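Only a single protein chain was left out; the remaining protein chains are all shown in position.
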Amino acid sequence: MKRNIVLVDPLPRTLDLIMTPDVRRRLAQLGEVVVCEDRQMPAEQVEALLPDTVLIFGQTDMPKERLDRAPRLKAIINVESNFLPNIDYQACVERGIWVITPASAFAPPVAEAALGMAIDLARGITKADRQFRAGVEDYGLAGNGETFRFAGAPVGLIGFGDLGRQLRDLIRPFRNSVRVFDPWLPAEIVERLDCMPASLDEVLCESRVVFVFASVTSENEGFIGRREFAMMQPGSAFLLMSRAAVVDFPAMLEAVRSGHIRAATDVFPDEPVAPDDPVRKVEGLLLSAHRTGGTRDAFYALGSMAVADAELIMKGLPPQLCRRADPATASRLRSKPVSVS
Amino acid sequence: MKRNIVLVDPLPRTLDLIMTPDVRRRLAQLGEVVVCEDRQMPAEQVEALLPDTVLIFGQTDMPKERLDRAPRLKAIINVESNFLPNIDYQACVERGIWVITPASAFAPPVAEAALGMAIDLARGITKADRQFRAGVEDYGLAGNGETFRFAGAPVGLIGFGDLGRQLRDLIRPFRNSVRVFDPWLPAEIVERLDCMPASLDEVLCESRVVFVFASVTSENEGFIGRREFAMMQPGSAFLLMSRAAVVDFPAMLEAVRSGHIRAATDVFPDEPVAPDDPVRKVEGLLLSAHRTGGTRDAFYALGSMAVADAELIMKGLPPQLCRRADPATASRLRSKPVSVS
Amino acid sequence: MKRNIVLVDPLPRTLDLIMTPDVRRRLAQLGEVVVCEDRQMPAEQVEALLPDTVLIFGQTDMPKERLDRAPRLKAIINVESNFLPNIDYQACVERGIWVITPASAFAPPVAEAALGMAIDLARGITKADRQFRAGVEDYGLAGNGETFRFAGAPVGLIGFGDLGRQLRDLIRPFRNSVRVFDPWLPAEIVERLDCMPASLDEVLCESRVVFVFASVTSENEGFIGRREFAMMQPGSAFLLMSRAAVVDFPAMLEAVRSGHIRAATDVFPDEPVAPDDPVRKVEGLLLSAHRTGGTRDAFYALGSMAVADAELIMKGLPPQLCRRADPATASRLRSKPVSVS
Partner (left out) sequence: MKRNIVLVDPLPRTLDLIMTPDVRRRLAQLGEVVVCEDRQMPAEQVEALLPDTVLIFGQTDMPKERLDRAPRLKAIINVESNFLPNIDYQACVERGIWVITPASAFAPPVAEAALGMAIDLARGITKADRQFRAGVEDYGLAGNGETFRFAGAPVGLIGFGDLGRQLRDLIRPFRNSVRVFDPWLPAEIVERLDCMPASLDEVLCESRVVFVFASVTSENEGFIGRREFAMMQPGSAFLLMSRAAVVDFPAMLEAVRSGHIRAATDVFPDEPVAPDDPVRKVEGLLLSAHRTGGTRDAFYALGSMAVADAELIMKGLPPQLCRRADPATASRLRSKPVSVS
């Protein structure tokens, strides 16, 4: 009788990180689970398992030759969340092997933090706490000199994937007008969610709060630079929530330092940030150490989405929760792989 | 021909503070506007105007004798927002004189800030910024050791007036279960807004995030004390948004200092807070100098609500935006009058 | 020791109609309940009870002299739902006696039916069923010649009290623009619920679906007549949900018969409608025999709201669920009393 190997090669994740005991039990019912999580699974172990492997959870290299030796493989489920160039995507498509990732697991915590940070910038929450601790707080109206209401403020979204749509849902009670710049989407998608499709320049000129949720691609590195920050309204708020590489980081810092805008960032060109990096001293900048997405619940969602889709695939049904790798667009993405969770 | 005097005696507010030019024009159309805003309107001026006064905007003393000398008076519109014992409420009721206040103008900015602060406490936003500035930030999962998701966390509301209901609307997308303690309300009001009526103890025991929106009355001073804080779940968040007097403030600080809970407060027993008050150093406490309500837009809303209701009253219609003074409940309230805006 | 009489004189309602056993138990805890429900409570019985009566549920005549003989009376709770001229409202106000009614209990079922009827008129549901039964149905696109989508159609509301606001909530997912004509309300109330304040003419000209929720007053009888129907867009839908007297009924029927508009009505100038009334044959008119409000759950809500507010009043708190009689506006209302439930 045939074995059904479920090859688990999850680094930089570990099973404990991404699966609750309950989900792990569901994983075990998918087949014979073979795990290697202290290092990347060694080539000889992979090779030995390939003939009976039906599912791969992880980022194992899967060139054409390996795919050829895995005739029963149904899916490769990337639990790191960025598609890497170590898989022959075209061969997978031709074979009907699903290559998917539960990357959207990180969208809810990031969107939640993004809203918290946006209210913070608008209303001066962190800044007022800092002033209070320094003994220089202002009360009442005097303490609201530079604040504005997030409710009703024109909002702009740069990038309208999982993250942008999550944020859009969270801010509905605030009744903002919302402009969206996303060159990968048709107007219909934007309008269905009660937003206005807009150019990048319109988003920057017309919004009081701008959220950046765009992925890095080969085409958009540094596309928000000095010219773009200059377009923003004085006193408006800029939140960088996706990847540092989409902005000209020094230009952003300069726009904040000069008092033209205020900003929040969860990402930095080099992480960890150097101890003496002057970014640490910028007034008007809300600092977050790439920590808005990596919450415990998000990692667990990564695992439960992966297993739920694997269950569907084993029944011959298409996955519903994970994103599929499209060979064409996968090649445009430039995300750096994550080295630690 | 009779004059229609609109007596404006708005201290501690001023007309510029509470009315945009547009609203001020509408005010002028209500009658002959007489303003005294550098001090309380002198008695002799009030007396001279009473016979022709149809509307009072402000906190003028109006005992029975003055009411008797104001036979055409239709409404007294308090623009400070707390009803004071300087009016003969019963006489107003008998005469059909509306005594109203647009106090709910402050609810939207407070609720917005309360949500921002709640996400801040849950996700550690201000704290992470402080750590980053101190060079001791943690990245990714390591930076989320003590955080929790606001989305889905059980929420408790103590007090369910304008403020509590505004907050309830703002958090709908986060799908929290919401328990409400408000002894002045029937279960139906709470349930209609998809909340669960609960006792104070249930709110404290079952919630991960507790918001205090209760007014101070003669019956509830300091009703949240040591026993109540001890009931809260370890690591939960407590937000004091209404009046300091409803809690035992030292007990709250002790609960935070000990690490049992984290908290945010917009109010303090004595304001301004003394320069050397140790409250300024409490880790785990988010400090706000009574500034969440006093935004420019809230003051303008105060004026526009007051004028809109005055317009209705002059047409013989009931006011729709302001709250009415109920003689019975007005006497239970213990808010301190505001001395400055 | 004093008795606390709860005088229950509910005709045309009965206690079984308006209270579930559970609510009836709560009623019993308010005091000593004395019920007369086979006829109006006889004068001698009322007189005997007045000295100890604390609450009245029903439509008992309460002129000044009776109020004077009821020194402990706290509230009169009208369970019919229309305020009648059989109470000295001014004396009640002066005494601090609440005069209230849970009339809004009928709003939810009426709004639900109004939406059902609006979709029916827009999409031709009842008409298509009638054609199918007659063997003349059209399939697919051919069956949609005169239909339009309710979603996105401009909606107009005439009257924006409980009913209009309930309907407004129900149609949110359909993303209609909504114009509101209500001369008793300030623009702020309308705008807060994402509607546009408008004149009657604007509502009629700009809407594809017009709902009439207005009460009859001494000033608005027949205010929607030939001129107004002529203003409506050809093929638009008109729903009369409140009182027949606000429209010129023959003018409405003529507008429907001519094919200019389609309509639904839940009310008629004389009810029951005569067997040979030609209204029964009008194509394009959806007929409902004053039945959208009178659902079993609405009657039970009448009772539970009445008892919940009585509970608050007995604790010295203001009612929260019922509407208060304002002496000034009560006198403008012209609703006919209901003779049967």
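Letters are used for the chains, namely A, B and C, taken in the order the chains are written, and counting of residues starts over at 1 for each.
Keep this in mind: a residue touches a chain if its C-beta (ideal position, glycine included) is under 8 Å from a C-beta of that chain, and two chains touch if they have at least 3 such contacts.
Given the structure is predicted, the values throughout are model-derived calculations rather than measurements.
Just so you know, the chain we are not showing touches A, C across the whole complex. Considering the whole complex, the residue from C:Asp52, C:Asp120, C:Glu206 or C:Glu228 that touches the absent chain is C:Asp120.
Contact with the chain that does not appear here is found for just one residue of C:Asp22, C:Glu47 or C:Asp138, C:Asp138. Touch with the chain that is not drawn comes from one residue among A:Ile189, A:Met231, A:Ala251 or A:Met314, which is A:Ile189. By the touch criterion stated above, the residues of subunit A touching the omitted chain are 90, 93-94, 96, 184-189, 304-305, 308-309, 311-312, 316-318, 320-321, 326-329. Along subunit C, the points of touch with the absent chain fall at residues 17, 108-109, 112-113, 115-117, 119-120, 123, 125-126, 128-133, 135, 137-141, 143-144, 147, 149-151, 169-170, 172-174, 271-273, 275, 280-281, 286-292, 294-297, 299, 340-341.
The rule is simple: only the chains that are shown with their structure count from here on.
In terms of inter-chain touching, the protein chains here are arranged end to end in an open line.
Here the spacing of subunit A and subunit B, counted between their Cα centres, is 38 Å. With centres defined as mean CA coordinates, subunit C is found 51 Å away from subunit A.
Within subunit A, not a single residue touches two or more of the remaining chains.
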